[in-house]
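Not every chain is included here, but those present sit where they belong.
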């Protein structure tokens, strides 16, 4: 059994680089993949695509884990996904907007918000706190100079400087991820498009 | 002895976040810092600034190491620094342009090239191979859609798809680094400004 570069025989491949056969992958990578597949129900294509470079696979997901799964700070899981959606829109990264839009729907239980943010974040049905969070994240995303005023706006909505670091780091990390997705031509799994659309009792939580 | 957040008592701090005292840092981080300081002659401020978050320090430099110090591929050390300078200019990241401009002068022994690339890369005294490499790196840096045509241009100058990945990954990683430097307000060490300016017999090689 192998992770082919084509999702189905007739479809566009998941990316531009070859994906190794599972049996040729290092054991730690297979292990991580199986864990993710178990939890999510399918293996997101970013795992397959990055396995082309095992050392970079490890570095990428270790970094991802350090910032997305840390316990400290005021950012909820839904907050983090919202930052990813809003900043990935700026870079027009189909994979990240579609995949993390799905995760946002799951975590927030708000089925329309990620779609709204994808078109026009300023007009989305967001709280002032969420707007302030995205304003900071987008300033980092656009490589703007970050001034004391930026931090003060966050503080007015209850985010301290450690939260600002978290917001900035997620935005910066996905500035990298979006660009990797571009040169890899990474395609979203079809499952993401429909995840969390219909409000219902979910086991993902 | 501690790494203070101010380089000198009278000067602007090296960044916006506090830098822990050396004695409060995890041992592996101190060890890495001392190794770098030994080799470079001083400790670049990015190490001090990132030590504010040990887990992210480890993830950041492990990733950096995986892409900058790998042995495979056709990119020389000078090539990699050139990519960092050219892309960091787009994001107006003073730290990365100044620090990696210095490293480029050291590795390339060309004292004027990084300064030229900083102002106008298209008019710099670059080979066609270097221009093609930067064109790809800048397309990734600007989050442009990367097409087969981009890869073919690289191939015309001897870069295969694995080299393209390396160029793209360095560009993507510094898209992240530049943005981190912005929200940290990371300042270059003063040593970088003069490194490699005067062509002379160097021990760095």
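As written, the chains take the letters A and B, and residue 1 is the first residue of each chain.
One rule holds for everything that comes next: contacts are C-beta pairs under 8 Å (C-beta built on N, C-alpha and C of every residue); 3 or more make two chains touch, one makes a residue touch a chain.
This structure is a prediction, so every number in the text was calculated from the model and none was measured.
Participant: Whole-complex copy count for this homo-oligomer, where the file places 2 chains?
Facilitator: 6
The criterion applied here is as follows: only the chains that are shown with their structure count from here on.
Participant: For a test of understanding, state which residues of chain A touch chain B in their complex under the given definition.
Facilitator: Chain A reaches chain B through residues 16-17, 52-53, 55-56, 58-60, 62-63, 66-67, 70, 90-93, 140-141, 143-146, 150, 161, 164-165, 168-169, 171-173, 175-180, 182-183, 185.
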